[in-house]
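Note that this complex is displayed minus one protein chain, with the remaining chains in position.
Chain nomenclature is as follows: A, B and C, assigned in order of appearance, with residue numbering initiated at 1 for each chain independently.
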Amino acid sequence: MAHYGAKVVVPIDLKKKPWEQKHPLHNRWHPDIPVVAEVKDGEVFRVEMVDFSGGGITSDYSAEDVKHADQSIVHYLSGPIRVVDKETPAMPGDLLAVEICNLGPLPGDEWGYTATFDRENGGGFLTDHFPCATKAIWYFEGIYAYSPHIPGVRFPGLTHPGIIGTAPSMELLNIWNEREREVEENGHNSLKLCEVLHSRPLANLPSTKGCHLGKIKKGTAEWEKIAKEAARTIPGRENGGNCDIKNLSRGSKIYLPVFVEGANLSTGDMHFSQGDGEVSFCGAIEMSGFLELKCEIIRGGMKEYLTPMGPTPLHVNPIFEIGPVEPRFSEWLVFEGISVDESGRQHFLDASVAYKRAVLNAIDYLSKFGYSKEQVYLLLSCCPCEGRISGIVDAPNAVATLAIPTAIFDQDIRPKAGKVPIGPRLVRKPDVLRCSYDGNLPTTKNPAASM
Amino acid sequence: MAHYGAKVVVPIDLKKKPWEQKHPLHNRWHPDIPVVAEVKDGEVFRVEMVDFSGGGITSDYSAEDVKHADQSIVHYLSGPIRVVDKETPAMPGDLLAVEICNLGPLPGDEWGYTATFDRENGGGFLTDHFPCATKAIWYFEGIYAYSPHIPGVRFPGLTHPGIIGTAPSMELLNIWNEREREVEENGHNSLKLCEVLHSRPLANLPSTKGCHLGKIKKGTAEWEKIAKEAARTIPGRENGGNCDIKNLSRGSKIYLPVFVEGANLSTGDMHFSQGDGEVSFCGAIEMSGFLELKCEIIRGGMKEYLTPMGPTPLHVNPIFEIGPVEPRFSEWLVFEGISVDESGRQHFLDASVAYKRAVLNAIDYLSKFGYSKEQVYLLLSCCPCEGRISGIVDAPNAVATLAIPTAIFDQDIRPKAGKVPIGPRLVRKPDVLRCSYDGNLPTTKNPAASM
Amino acid sequence: MAHYGAKVVVPIDLKKKPWEQKHPLHNRWHPDIPVVAEVKDGEVFRVEMVDFSGGGITSDYSAEDVKHADQSIVHYLSGPIRVVDKETPAMPGDLLAVEICNLGPLPGDEWGYTATFDRENGGGFLTDHFPCATKAIWYFEGIYAYSPHIPGVRFPGLTHPGIIGTAPSMELLNIWNEREREVEENGHNSLKLCEVLHSRPLANLPSTKGCHLGKIKKGTAEWEKIAKEAARTIPGRENGGNCDIKNLSRGSKIYLPVFVEGANLSTGDMHFSQGDGEVSFCGAIEMSGFLELKCEIIRGGMKEYLTPMGPTPLHVNPIFEIGPVEPRFSEWLVFEGISVDESGRQHFLDASVAYKRAVLNAIDYLSKFGYSKEQVYLLLSCCPCEGRISGIVDAPNAVATLAIPTAIFDQDIRPKAGKVPIGPRLVRKPDVLRCSYDGNLPTTKNPAASM
Partner (left out) sequence: MAHYGAKVVVPIDLKKKPWEQKHPLHNRWHPDIPVVAEVKDGEVFRVEMVDFSGGGITSDYSAEDVKHADQSIVHYLSGPIRVVDKETPAMPGDLLAVEICNLGPLPGDEWGYTATFDRENGGGFLTDHFPCATKAIWYFEGIYAYSPHIPGVRFPGLTHPGIIGTAPSMELLNIWNEREREVEENGHNSLKLCEVLHSRPLANLPSTKGCHLGKIKKGTAEWEKIAKEAARTIPGRENGGNCDIKNLSRGSKIYLPVFVEGANLSTGDMHFSQGDGEVSFCGAIEMSGFLELKCEIIRGGMKEYLTPMGPTPLHVNPIFEIGPVEPRFSEWLVFEGISVDESGRQHFLDASVAYKRAVLNAIDYLSKFGYSKEQVYLLLSCCPCEGRISGIVDAPNAVATLAIPTAIFDQDIRPKAGKVPIGPRLVRKPDVLRCSYDGNLPTTKNPAASM
């Protein structure tokens, strides 16, 4: 019997550690991480992946693993994969069009988690409000996810890889390291008050701790050299990477710039579902999974289609096309935020502050329907909600909105006239898993802000 | 023959000035602006409105009116309208649910404009790149708009009022004035470099210049007092106002907090269409128009449904529900921006910088298809594109995206392999209307940034 | 002040009768009905129209007008309109592309009705089950319609003209008259039992009774000649006509064959909303209204794009493109019917019988939620439900489905486990308006079928 289906180029055995896989995983960006497979232009191939933590965060009903999560090892990526057109590899200056033909969880591993890190260990968008580590486990019923820790909610996944990118050239890598070091070192001078209030790292610079480089053996001179240079995978950058664009699901196409011969495509951090912003940081429904991909090399496409937006020709960004198959929601409840912070202070056209306010507004609102605020925070981080920049020009207020599909709830969450008070009747139990927070919260002049 | 249809509570005669209308318009927020009409809970009523400029910007094929636009008179609003439930007016602490039953341009006035102000006279999101005043005229063919100044593009409008809000109480008005004065006065200390580079006003404080207060006669003592206190309509705030949420179209519902007896609802700034962000500032397809509205008073709803997010119980934001009738697009091309600016400098999780990059990337890309950059800037400001906050936690890069529906173009704008170079073949003529810029642009270390 | 907007080519004064209008209306198809206006290719123009009955059915709360409705006068059409490209008219063999730029009710006349005719006076799809005349009045709140006679339901209209078509040539008219006379005369031999059971007319042949021919004066020799030849407007045919395609709303395009010089476009029978099948016959939300249209002549397009599907080159059908703006529903409840009739008798792949069963199943089901069957019959006739041919090949059963958007109800109409019995609690009052039926119903062997 003939085999019809995608060739598996990176298999995963979930009983093994990330570095024990047939093609050992990597968790840094560097041009010298060795290629593990080669695919041809037009060929459909399958890449499997572990969850971003490589199994560090488990399906146990405890948030201890989240509290002590090792931030140095994120994210385990599958690849790099070399792409060739007949015999010629993709070359710097080309554009690599990667189509996501299919994707999903790995069979038999159909669960995921959403979490917030401890304020002292990574935090999240609202870490000043929610400093302690929390976790919710999600189980999948085909297209749907539900969590015993956030009852009364069920939604279809808009599944996507959080990370997909090409390898940077050394030149690009140097640009990254330089500019991120600059913000790390001098950040406090140039940052606004609201941003330095919380203790999250300003950047994540190269570090040998926790570094994995695929086939390159740990501790060798080669490993030492690369580990010191290789960029962390946390931020999205010119090569794509951790874009966390929640609509990159089935049928999407990603146009990635090629910086090294062969393109050296890597991918990981599969999300069963994510809200725009991924606000809780460990914030999608994180899982292991597979991608079926098809690549096309657009020769010279980088110059033809992308324009450098900075000092060098490398300052470009990928382009995306959204696929035709998505969950269809018809009703949305929309929360607004303006760039006035919780202390009442006015910020100038700051979309980050406005979005924070929109998210906080939504959390408060939904907590009236029987949820703890931690439940809503995790929910808004992983459900298919849309975060929009609505107005960015009407000084001094940026307006951001957060739209939530009402169909994900088993109750009608819209405001209604003549209703009896909502809160008391509807206590949802149980709650998210959580750990205590041992640090000190910043003092603010607004008691309301501590919630 | 019986009349079936909405009662007109604020009629507009386009041959008259805003202050000559039967119910003279106002362009400030203040609790003492006199009510012009009263409507009942559940009744469908019609409010007509002028364009935001009150006819100051015309359908002439010249950008001179934009260059010398009087910023002190924006935006002319219809109302205030008092809302009562049987005999009892809406009261502070209530929530006013306003349903948009229908809306559109005024018959016989089916055209609009999109513009950028001169850098010295209001500017826009990208004013450092596009300092001169420009204008494009749009004509409507039923649901569609097209512009002779941006050829090859046609799209159905997602029509909405840019401004809808309730009157603030004096207490709330004082909060606004205080916090905005603070940013105006001390802004430069707390702002980042990129923000002070451009000369746009940091806030728009009360000013008697250009002030209109409806029935209150200009120059009287009452007028003087109110004009000095009344808030400008430019930013969106706790009362709704200039939210510029592009999806507030037919069938939407807006839940506004009530701060004064009667709610005193005002609305204006009709947009035939707008992109998320309204980036060019005078950026929607601005037009005159009408709204058919239906109000419901949710007694005590402010406390029941909204939570103060600041030092006082007034620090709340409206909630919205999106309506069921919208243009349906299936294919989107998505541009990404990260929080690295045009000079290559890294910013920390700044969504405004990331969105700016996404917009600039899109402008560059589309200009390869025969358009001038000014054409694309205006187009992205007014077409139904979506601006998203995709990732806001992956330090140091915020990721923002701009999604453009491909169906609005008469050509295929997706990247393609093997294509002959695009630019030379496809010069689109004519161009936007424009005026020269007489000021000085800031110097930057990145020549690419000046485009 | 310049006028921007569609030129009105056929105005309607609702205080006048159809034959008293500035451009008197017509209710027959014939090449010699005189043109009332001329429009140019590319020009947007406005056509106003009365409801199909020309005011014969009123907003009174009584079904008497429906019971005694004069079937000879349907449908009053606006036109014919001659279409020219520069100076050259559309010619036989061309294709006329008509874009619906906008449409809606006439201002101040924002109401409509849905009805079933008496079994002896036109009947409907289910006339054996529902023999008496009924009526429901609908009022519009912008995009929404609601009826005091069918409480608990509200939906956005998918507004469209029931009739739009070009004038037939004499040759085509003769073909129509011949083939319809044949079915009228010999129908009983070739028809199946189920079809002759009910007494609805088999065809509607030309008749001078009730005939209106626009500007041609009644009683003249010319009028007599044309009235005897002119086709009734009831069935859809090669020229388009009464297609009742519910999705021909804003932005749709209709490609009509041209049979006479100038095309002679006529339109009427505006529907605020209609379900697929328009099952109750007088079954949409019937109303007066306006269309804004734009025509394009595709020279030689009839031969280029249409293929005759019968003995002559005239046996063609129009083509349609659906517009981009429609109400968006995400949840549908679907009822199925197979081609076994109410007596239990098997029919061979008969989609009409299967659809009848699907509609009857839906009526029974929804009547469990507090509605009378007559309420549901009218509702399914006019709400935006979809009638599908799901399987047409699996002998002996055709499978047809009727999908109903659940969001139009103010209650959850899905089956639920553990619910208390539904019926008793939920009696919806009041009911449709109705008249008694004085005729005799056919006897059937199945008592259930009489409902």
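Throughout what follows, contacts are C-beta pairs under 8 Å (C-beta built on N, C-alpha and C of every residue); 3 or more make two chains touch, one makes a residue touch a chain.
For clarity, every value in this text was computed on a predicted model and none was experimentally measured.
Asks: Out of A:H30, A:R82, A:R232 or A:R250, point to the residue that touches the absent chain in the complete complex.
Replies: A:R250
Asks: Tell me which of C:G54, C:G277, C:P327 or C:P384 is the one touching the absent chain.
Replies: C:G277
Asks: Looking at the whole complex, which of C:L378, C:V399 or C:V432 touches the chain that is not displayed?
Replies: Only one of C:L378, C:V399 or C:V432 touches the chain omitted from view, namely C:V399.
Asks: Of the residues C:E48, C:D350 or C:E374, which one touches the chain left out of the display?
Replies: Among C:E48, C:D350 or C:E374, only C:D350 touches the chain that is not shown.
Asks: Please identify which residue in A:Q71, A:N102, A:T208 or A:T312 touches the non-displayed chain.
Replies: Here the residue in touch with the unshown chain is A:N102.
Asks: So which bits of chain C touch the chain we can't see?
Replies: Touch set of chain C with respect to the missing chain: 95, 97, 124-125, 175, 179-180, 182-183, 187, 190-193, 195, 200-204, 234-238, 242-247, 255, 276-281, 283, 296-299, 301, 304-312, 315, 317-322, 324, 330-338, 340-352, 355, 357-358, 360-361, 364-365, 368, 386-401, 403, 414-419, 421-422, 445-446, 448-449.
Asks: Can you list where chain B touches the absent chain?
Replies: Touching the chain left out of view, chain B contributes residues 328-331, 407.
Asks: Which chain A residues would touch the chain omitted from the figure, given the whole complex?
Replies: So the residues of chain A touching the unseen chain are 1-6, 14-15, 44, 59, 100-103, 105, 107-111, 139-144, 156, 250-251, 292, 294, 323-329, 407.
In the analysis below, only the chains that are shown with their structure count from here on.
Asks: Relative to chain B, which chain has the most distant C-alpha mean position?
Replies: When every chain centre is compared against chain B, the largest gap points to C.
Asks: Looking at contacts between chains, which pair has the highest count of C-beta pairs?
Replies: Summing C-beta contacts for every pairing gives the maximum at A-B.
Asks: Could you work out the angle of the rotation that brings the CA atoms of chain B onto the matching CA atoms of chain C, rounded to the nearest 5 degrees?
Replies: 180
Asks: In angstrom, rounded to a whole number, how far apart do the mean CA points of chain A and chain B lie?
Replies: Using C-alpha averages as centres, the distance is 31 Å.
Asks: Once you find the CA centre of chain B and the CA centre of chain C, what distance in Å lies between them?
Replies: Averaging C-alpha atoms per chain gives centres 41 Å apart.
Asks: Express in whole angstrom the distance between the two chain centres, defined as the mean CA positions of chain A and chain C.
Replies: From the centre of chain A to the centre of chain C is 51 Å.
Asks: For chain C, give me the residues that contact two or more of the other chains.
Replies: 328-329, 407
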